[in-house]
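Worksheet for the structure shown next.
Let's turn to chain A:
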Amino acid sequence: QQRPLVWGDTLPATLDPHAVFDVPSQFILLNIYDGLYRYQGNPPQLIPWLAERHSVSEDGLTWEITLRDGVNFHDGSPMTAEDVVYSFRRLLAMNRAPAAAFTPVLKAENVSAPDARTVRFVLSTPYAPFLAAMPLVAIVNPRVLTANEKDSDRGAEWLAANSAGSGAYRMDSATYRPRTALDLVRFPEHFRGWADNPKPIDQVRSRPVMETSTRVLALLRGEIDATDSYLPTDQVERVERNARTRVAKDESMRVFILRMNNRKPPFDNKDARLCFAHAFNYPGFNEIILKGLVIRNPGPNPNNLWGNPEGMAPYSFDLAKAREHCDKARAAGAPLGREIEIHVQSELEQTVQAAQMFQADLRRVGVSLKIVPSTWPNITGSTGRPETTPDMWVHWVSAYFIDPENWIGQMYDSRFHGTWKASSWYQNQQVDALLAKARTSLDQSERARLYAEATKLVVADSPDIWVYNTVNLRGLTRRVQGYSFSPVGSGGELRTLSLAD
Partner candidate 1 sequence: MPEILGAAGLTVELGARRRLFGTRPGVRAVDGVDLSVAAGETFGIVGESGCGKTTLARTLLGLQREASGEIRLGGLVVSGQDSATARRQRAAVQYVHQDPGAALDPWWQVGAALAEGLAIHGVTDRAEQRIRIAEMLVAVGLDPALANRYPHELSGGQQRRIGLARILLLRPKVVILDEPTAGLDLSVQAAVLRLLRELRDRFGLTYLFISHDLSVVRRVCDRVAVMYLGRVVEQGRAETLFAAPQHPYTRALLAAAPRLDGAAAGPSLPGDPPSLRAIPAGCRFHPRCAQADAGCARLEPALVETSPGHLTACHHARRAA
Partner candidate 2 sequence: MARYILRRILLALPALFGLVLLTFVLTRVIPADPAATLAGDAATPAQLAEIRARYGLDRPLWEQAVTHMRQVLSGDLGSSIFSGRPVMEEIVFRLPATLELTFVALLLATGLGVPLGLLAALNHNGPIDHLARLISVGGLAIASFWLAIMLQLIFAMDLDVLPLRGRIDVALGAPPTVTGFFLVDSLLAGRLDLLVDTLRHLALPAVTLCLPGLASIARFTRSGVLETLQKDFVLYAQAAGYGRVRLAAIYVLRNAVTVTVAQIGLLFGALISGAVAVEAIFDWPGLGTYAVQAILSADYKALLAVTLVVGVVYAVVNVLVDVAQALIDPRVAEQVK
Partner candidate 3 sequence: MKPMLSVEGLSVRIGTGRGQARILDEVTLSVPRGGTLGVVGESGCGKSTLLRAILGILPRGTQVPAGAILFEGRDILADRAASARGRIGFIPQDPYLSLNPVFTAGAQILEAMRHHAPGTRRDHKAKLAELFRAVQLPDPEAALDKYPHEFSGGQRQRLLIAAALACDPALVVADEPTTALDVTTQREILALLRQLTAARGLSLLFVTHDFGVLAAVCERVAVLYAGRVAETGLTRAVLDDPRHPYTRMLLGCHPDRAVDLTGIPGTVPAATAQPAGCRFHPRCPLVQPGCAREVPPMLPLAEGHAVACPFHALPLPEPALA
């Protein structure tokens, strides 16, 4: 009997697709659930999934989506427009991470089902990325959920460890162990059918490996068939050299950023920011430390996304220039003499390396940087107010949905101040106006222009330091076939995979 596929990527804390939205949760979303739309391919294409088509009213407020026929949930019951309405209302009522994209524009009562195959959304303001955000929402089976409801929690406690989906795989609840083990079995009646994959995998066991070093070793030994998609660049060569394993390298949409708190001196001074921007050793970091397995990204949006200005020149690593800017800033009274704190996520080695390298170079322009190890919840917990937000911090902005709104829109519009994405506290009325307009316009080419405009302004102000766009690196055993990557979900869709003998 063939050894099941062992998936070594991280599992989300909860299986409830409406409760979290992070990179690991996409694995659940893509395999156990279906959404109305789905991103596939690279560059990502938004393709109708449970939806057949959509229409939008002239004013951009009313969206109607027609559902595909003959979709069944895992329990065999057919999916109707009411189920979709239930799912959206549940999402909005729970008001957790994946709802964030919708709550500003959509009220629960404004989702309705005029007929069994049509779902109608009436937005409170026009919202261009509406469709782009659709894949975030998993359609759940209300019948299963209401049966398992407790204290009118919409089945939240139950769903955290069970599933109510229609996706290509169903889970085995009995053997599920949170963050440790998830066993999946193929759902042969999936609406897409299995015609495009003659040898689909019947059994998939997800076994996350916590430690990076263990993860790589486990792959090399064949204990797992896939690592996460952030293999340390130093390990790539080794995994490729091994006869049993390979590395899938795919350009993604995930921007590595060093944030600066623009409200805190010295970063309220543009020269100070520019000084920092020129003091980061981009080629050293990208080419030597990361071995060229990343792509220099000059602005907040990933290079491979639309809406970037033509021929944008990235900041160069130029200490002379940096010194010049620093001198100017000092002359203007910016307190560059104080020790500047940079918060890193200590479990993510790359943030630490970048900070250490930066620290060494900044010393040469007379700036002292102090590295503060921290964690994601600690940092995001502190970004609610400018006073508590760190001077600097390091992180990535991943592709949650494919629209500039996901990057520049939510990062540099001052209406998002208080969220971690907008934690540089950048404020520019011109940019705010451009972004607001781009958010509501339904004309793609106009939006592209507006975003390009905004990007130019932002880059000129240098509120943050954008370093690179990620190439996802996933270690795979060679028996894994049919791996297809899309920036949303990082190639975690199992439907297309098969196992060589």
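Selection rule, in plain terms: all candidates are chains of the complex that A comes from, given by their letters.
Following the convention adopted for this analysis, a residue touches a chain if its C-beta (ideal position, glycine included) is under 8 Å from a C-beta of that chain, and two chains touch if they have at least 3 such contacts; residues count from 1.
This structure is a prediction, so every number in the text was calculated from the model and none was measured.
This complex places chain A in touch with one candidate out of 1, 2 or 3, and it is 2. The residues of chain A lying in touch with candidate 2 in their complex are 3-4, 6, 13-14, 16, 19-22, 95-98, 100-101, 103-104, 156-157, 160-161, 175, 177-181, 205, 207-211, 213-214, 217-218, 220-221, 223-224, 347, 375-378, 380-384, 400, 410, 416, 418-421.
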